[in-house]
Structures are given as C-alpha cells and as structure tokens.
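Here the complex is missing a single protein chain, while all its other protein chains stay put.
Coming up: subunit A.
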Amino acid sequence: MFKYLSKIELKQSIFYYLFLFIFFFFWNFFSLFIVFFYLNIQNLIQTYEDKLPINLLIFSETNPLNILNLSSEIKKIPYVKNIVVISPEELLEKSKKDFPSEILKVFSKEELKSQFPYILKIYPSSIKDYPALKAQLSLLTKTNSNIEISEPGFFKLIYFAYFFKLGFLVLAITWTLFYLIFLYFLNTLINSYLKSQTQIFLLLGGTLKKFKFLRFLFVGLVLIAAFIYSALVYFYISDSLSSIIPLFKTYPNFSQEYHLLYFGIYIFLTIFLLPWLTIIVSYKNYEI
C-alpha cells in the first residue's frame, strides 16, 4: 500500500519537495550563521565587557586629595561599577620604557610627571549604561577644562554589538516563524494538489494516517538531505572565517557537551517536530 501511495505522492508533488530542499538548504545555512554571529558576538561582549572603562584624564592636578574627592563623587553616579585611579607617577613608570633616552636625560622626573594626567578608569555597571555614563562625565569636562574623556576605539563597537545581540534574538524568532509558515503553506499546497487523489483513497475506506506518515517521511528525508548539504557548506565557510579572523570561533563546538545538546535540539525541532506539527495542522478538517 505504501508503495502505491508513495507513487501518488511523489509523482504529483516532486516539484514541491525539490522546492523544500532548496528552501531548507538556505534556511538552515542562514540559521547556522545567525547562531554563529550571535554566539561570537556574545563571546566578544563577555570578553570585553568588564575590561573596557571610560578614561577620565585630569591634567594640572597635583593634589591627590582632590582626585580622591572627584573619584568618590563619580562613584555616586548610578551607572558606575568601579573606579581605578592611576597617578602620574604610575603612568610615568609604565611609559618610561617607551621614551627616547634623550628625553629622560633632558627632563627631570618632576618635569615629566607634571606633563602626565591622573587617569580615572571608570567601569560602567553594564555595557548598555555606557552612553548615560558618558553623558554624565561629559558634564564634568564642560565645567572643568583640565578634564578630558578618552574612550577606547572599539568600545562603541562592543556597545553596538550588545544591541546586535538583542537584534539577533528578534531575528531568530522571526526566522523560525518564517520557517513554520513556509512549512504550513507548503503542506497545504501539496494537500490541495493531491486533494482529488486523497479523496479517492478516503472514499475507498482509507484513512489519512498513512498519508500523514508518508508526508512526514518524505519531508523528513528531504530536510535531512538539505540539512547535511547546508551544514557542510556552513562548516566550511565558518572554519575559513575563523582562520581569517581569530576572534571568531566555529559553533557548535562538538567537543563541548552542551553545544552538542543544543545542536541536537535544533535538529529535532527543525527536522522532526515542527514539520510533524505543520503536517498535522495542514490536514485538520481535511476529512471527507
């Protein structure tokens, strides 16, 4: 019986299965890349979030007590997590090795020290508090011309990455919904294309169970094939990207158990559960 029904199903709807293959090849490919970028950005944020302060440079200040007062004032700002004070002496010591020897001969230590500022390394509580903290600190620079703000060049990049991370989550949900809607419409389309044949089968005393099972089998096989091909392409490209840009890592990392678990759940959802659900829903109210 399955042999005959398979013949009916495939002969009538081979084009739709081909379409499903192409669709899922690209859908899965982009899904894996969404995860790849999402996890790499998350990784990047975690690496740099606690390490990137806003630097406040205070020139022409010789009294450490004033610096301490300023530091405790800044600490009261709600977005501040921590402040590290670097004195001109420490800065000079750190920079000495990079100076040309002539400078060290010509200028005394005190003269050099007077050219160096106090640095307040101000760490925000969270990367998203960065603009608000910067706005508060800018007020200080406006009232005192000896104070300057210095921010690391790629701090902004990390800040935007934080929002990209949120954007990716929205994208992932939309992407999954797109897949679900596509599967539902594809199944409905095949159902309507096979309607007359299915009706004959039902009128002869058959049930929809066999058709549902066959559809699931064919859809599953097509999805598995498309998955294998697109995953191979993804791993090839992501490996190449990781070797060019060392900041990027290939995900999933099969040596990590939880990566394997998430990857397994992803496969179960996209190849088995969601297709099965859409098949069931598409056949609802189909009985005659």
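Structure notes:
Everything that follows uses one rule, which is that a contact is a pair of C-beta atoms (placed from the backbone, for glycine too) under 8 Å apart; a residue touches a chain by one contact, two chains touch by 3 or more; residues count from 1.
One rule holds for everything that comes next: contacts and distances are computed from a predicted model.
Per its UniProt record, the hidden chain corresponds to "Cell division ATP-binding protein FtsE" from the list "Cell division ATP-binding protein FtsE", "Phosphoenolpyruvate-protein phosphotransferase", "Electron transfer flavoprotein subunit beta" or "Phosphocarrier protein HPr". Considering A:65, A:204 or A:244, the position touching the chain not shown turns out to be A:204 (whole complex). Although one chain is not shown, part of subunit A still touches it, namely residues 1, 4, 7-8, 11-12, 196-197, 199-208, 287-288.
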